[in-house]
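Here you go, one structure.
One protein chain is absent from this view; the other protein chains keep their places.
Note that the chains take the letters A and B in the order they are written out, and that residue 1 is the start of every chain.
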Amino acid sequence: MADATAGDGIAPEENRSASGLLLSADGTPLKNSIARAERRARIRAFLLILPLLAFVMVSFIAPIADMLFRSVENDIVADTLPRTVVELQDWDPASGVPGEPVFEAFYADMLDATEAKIHTRLGSRLNYEESGMSSLFRKTNARRLGRIDDTQPLAPQFEKIDEDWATVEPWAILKTFSARYTPGYFLQAADMKLTPEGVESVDETQQIYIKLFWRTIILSLTITCSCLLLGYPVAWLLANLPMKSANILMILVLLPFWTSLLVRTSAWKVLLQEQGVINDILVWIGLVNDGARLVLINNQIGTVIAMTHILLPFMILPLYSVMKTIPPSYLRAAKSMGANDWVAFWRVYFPQSIPGIGAGAILVFILAIGYYITPELVGGTSGTFISNRIAFHISTSLNWGLAAALGSLLLILVMGLYWLYDKIVGIDNVKLG
Amino acid sequence: MRLTNLLGGTALAMTAAAAAGAISAQELPACEGCADSMTIVSWGGAYSNSQAKAYHEPYQELTGIEIVNDESSAEAVAKLRAMDEAGNVTWDLVDVVASDAMRLCDEGLAMEIDADADLAAAPDGTTASEDFGDLLVSECFIPQIVYSTTFGYRTDVAEWGGKTPDDICDVFDLEAFPGKRSLEKRPINNMEWALLCDGVAKEDVYDVLETDEGQAQALAKLATIKDSVVWWSAGAETPQLLADGEVVMGSTYNGRLFALIEEQKQPVAMLWDAQVFDLDGWIIPAGLPDDRKARVMHYLNFATDTQRLADQAAYISYGPARKSSAPLVGKHAELGIEMAPHMPTDPENSKNTFLYNYEWWADYRDDMDAKFQSWLLN
């Protein structure tokens, strides 16, 4: 300690504890003192972001976790028919219809289930795997079960309720889907299915999801490209026009943001349909024969046009903010060195605008890949996305497990493409401004 | 114009109610321990309006309670399931189509009803279960109306040379009736019509459709017109497409076509062949607290009686679900035309109808849908 005051205009010697730790003036380890001094600031900073953190947890992380969980969750069979599931473990579908112990367990389970009125729910769940399960369980209701005499063999009496109970199929389905977690939804989302014999791909007439995923990716890429082609010159104008004109142009770019998505999409319907404005004009100026009007809507063209329009600002704004930072002297320098307009643009200006292209393209692509309202309204059958099927399974078929699996695949797909982008372009090369 | 219509409608409704003079405050039994507000979910638009005029307004006048309207019927099944999972069902009464009602009942999301105990008997004493008859397709479902999905066509198509379609199979006849058609973007109804027009007898349709060959046959028939089809997913689309001349014929709900023809005076006519009957009605969400349940039951008893169902037909061209209501159907409240000839149930219109098999579709919906969507994709 004496050393600390010994210095005379020279920096005092460092305080060190016996173990060599740096000590502060009052003898506590320096690290502790720093931690104490910074703790308050850190707590305050944490409190500031706490509302956001809570919001993100509740509105973002939790739903995603829930979705991922739902895509594999399959408690319903084991919860509704606990005894049957145990009995079915030792049963081999190849040996034919299960024996009496299974029927006894099933009878007991169904008595409980029908009383709780949850047997039809199980039927709906199993119907996703095999058509007919829904009505089989609905028929096996409390009234019919009440007529069963449990002193007699049960199998024939179940056969009387519905002859399907005397076949292997429903039991095989029950056994296949008795586990609490199932890959079934994910398999369905990849046009495959889980059968008692194992995983097989579904009939060709029922394959849709792989195709839809492909279409979603390809259309989203098309939309991203057309946004880039249309947005790049506009962004360039925005960045290079004098302030006054640029402001007016900026308002025009932002205008779509201030109009409802539905209104804009409906406007496209009016414009694009066969008796619509665009076709009328083309016919009027004689470019198109009245009998051969262009089909611009209810197909992929409609989806690409409408979504390009809707997503264009998301391309223009990042491009603009990057272009704004490119000094005009670069182009001048290139020209002074003998490059013509095109070479100067392509070799000097364009490479420097790539971070903006990256940011805009990622933004547009990710927004496009999850869009569903616009494709639903203008996409007809060939211009719809995977998200339209997800919406269908959420609101119409109620097959939330499949919807969750499709959603999870979409999430994985986007993350995979993001990773690929990082590998190829580098995510550091993305600038929003 | 809309506003004056509405006002005129109200005035007429008042007179109609006064003329019918059905129930006074004294006659409506008091509601003990009932909640004093209820949330009713329906489809919105003209349909909700007809319910408000025929049910809600008279009931509110008699009881003074508050009715909150929610126009979410299109997503009712998914929303009810979500509410149920969250443990907070905020709806008291939900208007859904019969197939959704069955689904909700299967899922345990709708409350079961005892028709005779919970609903009013007909004025002549016929029990509710007998009055509704076959239309009680699910234990949770109280039907209100019979509607049909049928075709409308434009009457001014030059290429048809004066002919008009009068047979469902004309929809599949591109030579005699060229032009685009609009069909619903789902297998239900389309598959049945396709088989009917491919030589399958009406009573065999569902047996054939149950087989892979039958399904392929139906899709093959649909494939003959696939290039000329605009697929719709909301009921308002076909009337709009017909009005714009985007299609020359298209399927939709008969009430939508009525509005297009009689109210908007578009050059469109009805094709009443092989129309598919369907039902729309109420379900009560399962697990309501006692006071809200009591209020709903009290309201339902009033709103589904013979007179109220007949009153609704003055605002929209859907047939009342009770047999006893049919003779009471009068004139349209605004247009002043007789409504009976516009009902899907009118004998003139229902010479050839098709019965929709709810049970079959409940089983095969998921499977058929996957196949249908896959077919659309290719």
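FYI, a residue touches a chain if its C-beta (ideal position, glycine included) is under 8 Å from a C-beta of that chain, and two chains touch if they have at least 3 such contacts.
Criterion: contacts and distances are computed from a predicted model.
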Check: Out of "Probable cobalt transporter subunit (CbtB)", "Spermidine/putrescine import ATP-binding protein PotA", "Sigma-70 family RNA polymerase sigma factor" or "Ger(X)C family spore germination protein", what name does the UniProt record list for the absent chain?
Finding: "Spermidine/putrescine import ATP-binding protein PotA"
Check: Which displayed chains make contact with the chain that has been left out?
Finding: A
Item checked: Hidden partner chain, touching residue among A:156, A:233 or A:327 -> A:327
Checklist line | Of A:68, A:230, A:339 or A:425, the one touching the omitted chain in the full complex | finding: A:339
Note to self: Using the document's contact rule, name the residues of chain A that touch the chain not shown here.
What the structure shows: 327, 329-330, 332-341, 343-344, 347-348, 351-352
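Definition applied: only the chains that are shown with their structure count from here on.
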Item checked: Chain centre separation in whole Å, for chain B relative to chain A (CA means) -> 34
Notebook entry, point to check: Once bound in the complex, which stretches of chain B touch chain A?
Noted result: 74-75, 77-78, 81, 103, 105-108, 112, 180, 185, 215-216, 230-231, 233, 244-246, 359, 362-367, 369-371, 373-377
Next item on the list: Can you check the complex and tell me which residues of chain A touch chain B?
Entry: 117-118, 120-121, 123-124, 127-128, 131-135, 138, 202, 205-208, 211-212, 273-276, 298, 376, 380-382, 389, 394-400
